[in-house]
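The complex is shown incomplete by one protein chain, all other protein chains being positioned as in the whole.
The chains carry the letters A, B and C, assigned in the order they are written, with residues numbered from 1 in each.
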Amino acid sequence: MNKIRVVVWGENVHEQKSEAIRKVYPEGIHQCIANGLSVDETFDVGTATLRDPEHGLPQNRLADTDVLIWWGHVAHAEVADAIVERVQKRVLEGMGLLVLHSGHYSKIFKRLMGTTCSLIWREAGEKERLWVCNPGHPIAQGIKAYFEVPHEEMYGEPFGIPAPEETVFLSWFAGGEVFRSGCCWKRGNGKIFYFRPGHESFPTYRQPEVQTVIRNAVHWLAPEGARWVDAIPNVKVSPEGIRQE
Amino acid sequence: MNKIRVVVWGENVHEQKSEAIRKVYPEGIHQCIANGLSVDETFDVGTATLRDPEHGLPQNRLADTDVLIWWGHVAHAEVADAIVERVQKRVLEGMGLLVLHSGHYSKIFKRLMGTTCSLIWREAGEKERLWVCNPGHPIAQGIKAYFEVPHEEMYGEPFGIPAPEETVFLSWFAGGEVFRSGCCWKRGNGKIFYFRPGHESFPTYRQPEVQTVIRNAVHWLAPEGARWVDAIPNVKVSPEGIRQE
Amino acid sequence: MNKIRVVVWGENVHEQKSEAIRKVYPEGIHQCIANGLSVDETFDVGTATLRDPEHGLPQNRLADTDVLIWWGHVAHAEVADAIVERVQKRVLEGMGLLVLHSGHYSKIFKRLMGTTCSLIWREAGEKERLWVCNPGHPIAQGIKAYFEVPHEEMYGEPFGIPAPEETVFLSWFAGGEVFRSGCCWKRGNGKIFYFRPGHESFPTYRQPEVQTVIRNAVHWLAPEGARWVDAIPNVKVSPEGIRQE
Partner (left out) sequence: MNKIRVVVWGENVHEQKSEAIRKVYPEGIHQCIANGLSVDETFDVGTATLRDPEHGLPQNRLADTDVLIWWGHVAHAEVADAIVERVQKRVLEGMGLLVLHSGHYSKIFKRLMGTTCSLIWREAGEKERLWVCNPGHPIAQGIKAYFEVPHEEMYGEPFGIPAPEETVFLSWFAGGEVFRSGCCWKRGNGKIFYFRPGHESFPTYRQPEVQTVIRNAVHWLAPEGARWVDAIPNVKVSPEGIRQE
């Protein structure tokens, strides 16, 4: 069986600029996420960052990627539109996309959703409890009725997204808010999963339950069918003329 | 403009059997809900209860009903299957259905959803905060970012429903749970809205925000198009033979 | 890797009563479908029919079934309600369900959909052309832009179903009708696929493209996650106590 080829894309700006964030993720958020994936031997894991040439996502690499994970925050605007278009095209062809936390405001997520993707937020390091809405869903395997992240940034409703095709997690925040934290869509031939936790100032991606969800999501996001190379063909006379009785 | 003909169906069992519940709703839950609707002059409001002949829902009355509101709890099993089938048929034709609170386990809701409609629950009189997921939705008009019910029964995820076509409210509970509290579906030609609050031991249906939501929901649920009298016709030779160039 | 355990349920009434149908399917429709599956060594295939004890679907057999295929027509009413409920429960737990052709009017399909599932129809042995709506979908693999069934019963819109979560095939009929012929839903933890072709008087299930679609559908329908044993638990004091105002 072929391995699932995963690329973890991290903006890698906070970690370079802020001593405080570097202490939390000295290896970079992208590398921490990649390490959490590496325990699954069915994955072939690589990373890419904003400052790499073509943001680390040249055409031929994307063509060979099954699942792309996206973490970005302060530098969304620096992502080149041509690369965003390239990623969108690959998702519509069948590549899975896992959008994490502040990636809700990335160009690629907004482009695939068609909506504002906005929300309310608060940085207070409060407790988040994520409830499972469908205990049988593949992305929720290994998770009990809920799990908690002890200190996280809060994201609250309204979340400006199209109605999710399936909602896997809902978050409860100690400060009184709720959020659709695990949402599934299909666009073209590609699956998309948004997963909320992961503020840069907390070691959330070191938490076993979070790593489990990300691994599950990669399995769920892996392409199931063929690559759909889309076009707009002019079909001439119909394949066999018309009705043959 | 014709009035919207609403029937509020209440089981009316708790109110008869329990002195404590009767104190909360001496007029009956169904009548309290009906009173909350009566301030809107575009409504023509009636009530029906389990003990009425045909549960108060004879064929000709249903035929003239635009929106049916359903509150039931301990006596779901006493609702006659023939009446459930009749209500289902009217919903598929275009009648709106508002299912309240413990109505999640009513025969009619389970039949229209096709799923278990189960959930987790706790009676602790805790605080519920309902967040609006789409501030522009007609059902949320007049509600701020959220509203609170000071003492309610808790309902929590997983809620065994098909993916809602739109989620209008999400609840946060003081005890740590979350719930999809305002959910929209269309089945056949009829709209369905599930709205969570309303345990019999609390005066929830006297609360202005709850009454506002119920009035909004009735407007949203009112039939928009024609009555679809469904059938399975055998169409003979196609209407005009086949392809004419 | 464990095999996918498939049960093909066939009503097996036409084949017993009608000489003409017996000539088309001397082995029975269910057995013909099962034979088409047997070329895939990852399947463990069995059959069941209406006249078997418990319709061939005792509790312990269903518990060990991953995907159930359902073909019925003239004897829908003879299927015991208790068995229908049992099948529904297994679907909600995670078993896949493939509903074929006239199974649109089976008790199990109507129960899971919550709608009439009605349509228009004509027996004229006309040509059906099935178009692929998403060429990358796993159920469409191995199928070109479309395939044709030379002689089939016509089913036309309106088809009284909830909006499909994904539409894989649309049919064009020589007589002038169209139909949503390949539709996906999820209910509880189980996937459901409706596939239109397969009238008893034509050898449709011997056609390679039809067999390909059915094999693809079985792979897609196989459970992905854990079995969800649903319940309605009363959760006592919340994990860390309740915050009372």
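Going forward, a residue touches a chain if its C-beta (ideal position, glycine included) is under 8 Å from a C-beta of that chain, and two chains touch if they have at least 3 such contacts.
Small disclaimer: the values here were computed from a predicted structure and weren't measured.
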Which of A:R5, A:R22, A:R61 or A:R111 touches the chain that is not shown?
A:R111
Any idea which of C:P58, C:G125, C:P158 or C:P203 touches the chain not displayed?
C:P158
Of C:V67, C:V84, C:V132 or C:I214, the residue in touch with the unshown chain
C:V132
Absent-chain interface residues of chain C come out as 120, 129, 131-135, 145, 156-159, 163-167, 170-173, 176-180, 243
Interface with the undisplayed chain - residues on chain B:
93-94, 134-141, 165-166, 186, 188-189, 220, 223-228, 239, 243-245
For chain A, the residues touching the chain missing from this view:
88, 92, 105, 111-116, 118-122, 124, 126-127, 150, 154, 156, 160, 162-163, 165, 174-177, 185-188, 230-240, 242-243
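What we mean here is this: only the chains that are shown with their structure count from here on.
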Going by C-alpha centroids, which chain is farthest from chain B? Tell me that one.
A
Distance between chain centroids, defined by C-alpha means - chain A, chain B (Å)
36
Expressed in whole Å, how far the mean CA point of chain A lies from that of chain C is 33
Please set out, as single numbers or ranges, the residues of chain B touching at least two other chains.
120, 156, 163, 165, 176-177, 242-243
